[in-house]
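One structure is given below, represented as structure tokens, and several questions about it will come after.
Here the complex is missing one protein chain, while the rest keep their positions.
Chain naming follows the written order as A, B and C, and within any one chain the residues start at number 1.
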Amino acid sequence: MAKVLEIRWHARGGQGAKTAALMLAESVAEMGKYVQGFPEYGPERMGAPILAFNRISDEPIFVHSNVTNPNIVIVLDPTLLGKAKITDGVPEDGIYIINTSKTPQEIRKILGITTGKIFTIDATQISIETIGRPIPNTPMMGAFIRATGIIPFETFMEHMKEQLGKKFKSKSEVIEGNLKAIERAYMEVKSE
Amino acid sequence: MKTRVALTGNEAVAHAMKQVNPDVVAAYPITPQTEIVQIFSSFVSNGQVDTEFVAVESEHSAMSAAIGAAAAGARAMTATSSQGLALMFEMVYIASSMRLPIVFPVVNRALSGPINIHCDHSDAMGLRDSGVIQLFSENAQEAYDNIIQAFRIAEHPDVRLPVMVNLDGFITSHAMDVLEVLDDETVKNFVGEYKPEDFLLNAKNPISMGNLDLYDFYFEHRRQQTASMEAAKDVIKEVGKEFAKISGREYGLLEKYHLDDAQVAVVVLNSAAGTAKGTCDELRKKGLKVGVLKPRVYRPFPHEEIKEALKNVKVIAVLDRAETFSTNGGPMFQEIRNTLYDLKGDIKVVNYIYGLGGRDLLVEHVEKVYNDLFDLKDGKSLNTVNYLGLRE
Amino acid sequence: MTFNRNFGSGTRTGSVKPGMRWWEITRAGNIYSPGNSKEYETGDWRSIRPVWNKERCIHCLICWRYCPDSSIIAENGKFGEIDYMHCKGCGICAKVCPVNAIDMKPEDETEKVKEVGSDEN
């Protein structure tokens, strides 16, 4: 793994990519790692394609620019495939984690790439079944942990439980739903 | 044809405005600028100008309306002082970034608090980084001349920036002074007709102005403003030369007074430069080689010309009528010291803060400065920042 | 420097390109081409698309009235077409239609990819 792991999220305004990037940063930070999580602030409104970023490192991170050469690309919205510049600046060993019902082989064709590792997960379907609404950002984190192995899954789940508990307080069904979504995504993510 | 008249600074400014006959004036009264608005209103109501006078409800709206008018394609003006300029702060930056040639006299007055109505330069200095051209005027004559030249500078295609014409509150604005005014026709011809290139009321080519400019272009537009400021230096000199042809009075970026053989010199703006020149004359009679440098243009700052003017002077005092609270001197001191750094040499430069809130600057004060400078030249020590006329 | 001293009067161009240098873009960020946002695609915001049903349409133009994106194009006082380059898929047109002549259908991701692919060829 690169010294600083850089992540780029592709999503649409209002889908919670920023929240996911910040939540991921928070959980990883709990593990004693150094992190950044930030969206690209533009004038775009709800529905417009947007980007969010993470940096993860064992050392303090000093760079504060946008991520241009991500090791990992996470696509939150399947309708962005072929529209957003998903493969831009991604190195040959880059990892793609994509919310779609398609297989990694199919995605490889759509993105037109021969290198890198592709993981797919139908996070939208999972979120509908577990949380009751199409909010794929939490299950995508499960897929991310599986694809990168950056922290042990159990530890991650403990931190998520704590965070979701803080965020949703009394709504136990929302917390349960989200945890279930993460777990299912972790188990069901497809690779080549 | 030139006529000698006795006018106050405010009257002289209003007279210049009448002769220019701008399309729109949007202004709000504030001491010590109020007379300008009043006098100009009477020109409007007596039909001596055909200007649309917009009696706005605040200075913020004054500059906003001037921006609207200038963007629409009109020759627009406003005028203010002190708190009024502070309230305008936001819009001055916008006027310059929209590249609108708005001319506006500022009758310099201290900023609150505590509230004070008298002269200092805190108001103008607060906007030195706003992208407007700043001209300073020693007396009513210069205020009058600067207003007329300001239009040519502001509207020049290389420049297209607002011009702030500064004159000292009460000292210049309310003092009767003898000056030469030009006849209306001469002024009209000199200023010429304003032909905007980009304007809202262009029915054939509609335009969008004041657009959202994010990280992908804002930086470039800022760089363009700097380039215009650079170009303004030449334009100011050209306009000054042309103005000499109709008036006999030539203006550059600064005025040098006995600097050629001066051993010590003071650098000072506006009316205090007159006091310094008077003091200089007295000391010269005693055989002391003293000089005065009076910058006329503060933005753009004439670095090259100042270097040239001061290259043979070894001991210099910069007099500031404003504080920066940097604890290291006033605003002009910082500019001058920055400029002189390039000369390398063993130049000594010190700062005097004077005249805040209208505290008078006397001949004795300037004499003291010159004496201090000679002492400094002879090896005595002196604080970097000093105060004139302060109870200490 | 390579720029014209007179650049202060601005490069007065309709099309600003990202590759332009600082003195080449328009002065003060002025825009000289009214309505040039038409060149900017917002159709890719859409995840569901309105589909017009010609048979059912009574050309009342309520959909035209209520489109926030000027994306219902009326022709000679009748429903003409949907401007998919700018339609963001908000669904208002389908909702206000009194005869259900507009259906909202999911954007097929494969089809979209095909569209892009053909653009590149």
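The criterion applied here is as follows: contacts are C-beta pairs under 8 Å (C-beta built on N, C-alpha and C of every residue); 3 or more make two chains touch, one makes a residue touch a chain.
Methods note: contacts and distances are computed from a predicted model.
*Asks:* Can you match the unshown chain of the complex to its UniProt protein name from these: "Alkylation response protein AidB-like acyl-CoA dehydrogenase", "Pyruvate synthase subunit PorB", "ABC transporter permease" or "ATP-binding cassette domain-containing protein"?
*Replies:* The missing chain's protein name, per its UniProt entry, is "Pyruvate synthase subunit PorB".
*Asks:* Could you run through the displayed chains and say which ones the absent chain touches?
*Replies:* Hidden chain contacts in the full assembly come out as A, B, C.
*Asks:* Where the complex has a chain not shown, which of B:127, B:209, B:297 or B:353 is the residue touching it?
*Replies:* Counting the whole complex, the residue in contact with the absent chain is B:209.
*Asks:* Would you mind spotting which of B:67, B:293, B:349 or B:376 touches the chain that isn't drawn?
*Replies:* In the complete complex, the chain left out is touched by residue B:67.
*Asks:* So that we can see where the missing chain sits, which residues of chain A does it touch?
*Replies:* Contacting residues on chain A, toward the hidden partner: 13-14, 43-48.
*Asks:* To test your reading of the contact rule: which positions on chain C touch the chain that is missing from view?
*Replies:* 15-16, 25-26, 29, 31, 33-42, 45-46, 59-62, 64-71, 74, 76-78, 83, 85-92, 94-96, 104
*Asks:* Of the residues in chain B, which ones touch the absent chain?
*Replies:* 23-24, 26, 50-52, 54-58, 60-62, 64-74, 76, 90-91, 94, 98, 200-203, 206-214, 217
One rule holds for everything that comes next: only the chains that are shown with their structure count from here on.
*Asks:* What is the distance, in whole Å, between the centres of chain A and chain C, each centre taken as the mean of its C-alpha atoms?
*Replies:* 30
*Asks:* So, what's the distance in Å between the C-alpha centres of chain C and chain B?
*Replies:* Once rounded, the distance between the two centres reads 48 Å.
*Asks:* Please tell me the distance, in whole Å, between the geometric centres of chain A and chain B computed from their C-alpha atoms.
*Replies:* 57
*Asks:* Mind pulling up the chain C residues that touch chain A in the complex?
*Replies:* 42, 44-47, 88-89, 107, 109-110, 112-113, 115-117
*Asks:* What does chain B use to touch chain C in their complex?
*Replies:* Residues in contact with chain C: 97-99, 156-160, 197-198, 205-211, 213, 216-221, 223-224, 227-228, 231.
*Asks:* What residues of chain C sit close enough to touch chain B in their complex?
*Replies:* The touching residues are 3, 5-10, 12, 16, 18, 20-23, 25, 27-32, 34.
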